[in-house]
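What follows is a single structure, and I will ask about it in a moment.
A single protein chain has been omitted from the complex, and every remaining protein chain is retained in its original position.
In this document, chain identifiers A, B and C correspond to the written order of the chains, with residue numbering beginning at 1 in each.
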Amino acid sequence: MEKLTITTRFCETDALGHINNTSYFIYLEEARIKFFHQLGYGMNLQDWNFILASTKCDFLSQGYFNQKLVISSYISKIGSKSFQLEHDITCEETNVLIAKANAIIVYFNFKEQRSENIPDLFRTQLENHLQDKS
Amino acid sequence: MEKLTITTRFCETDALGHINNTSYFIYLEEARIKFFHQLGYGMNLQDWNFILASTKCDFLSQGYFNQKLVISSYISKIGSKSFQLEHDITCEETNVLIAKANAIIVYFNFKEQRSENIPDLFRTQLENHLQDKS
Amino acid sequence: MEKLTITTRFCETDALGHINNTSYFIYLEEARIKFFHQLGYGMNLQDWNFILASTKCDFLSQGYFNQKLVISSYISKIGSKSFQLEHDITCEETNVLIAKANAIIVYFNFKEQRSENIPDLFRTQLENHLQDKS
Partner (left out) sequence: MEKLTITTRFCETDALGHINNTSYFIYLEEARIKFFHQLGYGMNLQDWNFILASTKCDFLSQGYFNQKLVISSYISKIGSKSFQLEHDITCEETNVLIAKANAIIVYFNFKEQRSENIPDLFRTQLENHLQDKS
């Protein structure tokens, strides 16, 4: 499991006084990319091999301005051309679960604009982060 | 079914040359709010009774800068305190399906910060937009 | 003078209950691009010749959710390799001036990553939109 801590920004709030729902998808993209970086991928766009096929977020508790949020990410499923990431977003201070999310990512060749089989080395790395959904 | 047409903005693209995934959630929020407006709700924040409990988006085809996207929205489920919206996002010019999304919305009292039963009048209005998922 | 009307989005507000300052720069980019489109430029990225060198916005009155804002744009200065746009943002309903902004745009060759002289045809088009700052 990889953990990323972000601090919510003022412009990510909305007039209801809480973090706007669209902002969570910014945090989730950040968490996915940091996850890839930890594995040594996606450091630059020339060798970018990931496309987001689907993402979902359940909003369990409201988030607020200047809150430190911990995003824990792990792999829950690995297919031939795609894999699934799960994310828990919790408040660093109180440990309250703010949101649960997931993302299905397709291994994608941008030059040829088509999906490809996940290479063996990358598959092994993903397997090291495989975990049951809690 | 309610339809909203938006034109994608340049700042909603990313360095992969397409519309960034987070931008779709901006369009979906816009579609939800216009849907409420059509029913006569949510015109201002003083009588705002909706909180997003969950949202999901499947990205089926890439979107691009300056593309006209049609977001079709309808109700797929009505519970006692919540309801579900479905959205199809298509390219206005080609009719290609770009994304499919849904959202679970809880009827929420912001002053007391708790969910409430959907009032009968609003339930009737939602039922008029009820449709099977296609 | 070119006019663009936008409707402010909910996610463009912030926890102070008004439109967040960063959102105005989204509207201003939109206005610049529509201005170029009116002149027949910038419809796609392959022949994109503009880079923003500087922009400034004076916030005169607060903007709110679901407000229709009219952005009036005109040219105030034309140099050899750059030109300046001015923008007035007013509330469509009340005519109240919400913000005044400007932008200096450099004619830029992205392939060679350097500025270039404004071509004569484009200069003539810009001159047709030249106006004194009011």
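Criterion: contacts are C-beta pairs under 8 Å (C-beta built on N, C-alpha and C of every residue); 3 or more make two chains touch, one makes a residue touch a chain.
Source: prediction; values computed, not measured.
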item	value
Selected residue (touches chain absent from view) among C:Thr22, C:Ser80 or C:Thr124	C:Thr22
Absent-chain interface as seen on chain C, which is shown	15-16, 20-22, 25-26, 29, 45, 48, 51-59, 110
Missing-chain contacts mapped onto chain B	10-11, 13-15, 17-18, 20-23, 65
Residues belonging to chain A that touch the chain removed from view	9-11, 17, 26, 29-30, 33, 37, 43-45, 65-66
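Everything below uses one rule, namely that only the chains that are shown with their structure count from here on.
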item	value
Innermost chain by mean C-alpha position	B
Among all chain pairs, the one with the most C-beta contacts	A-B
Whole-Å gap between the CA centroids of chain B and chain C	29
Mean-CA-position distance for chain B and chain A (Å)	22
Chain C residues counted as touching two or more neighbouring chains	10-11, 17, 65
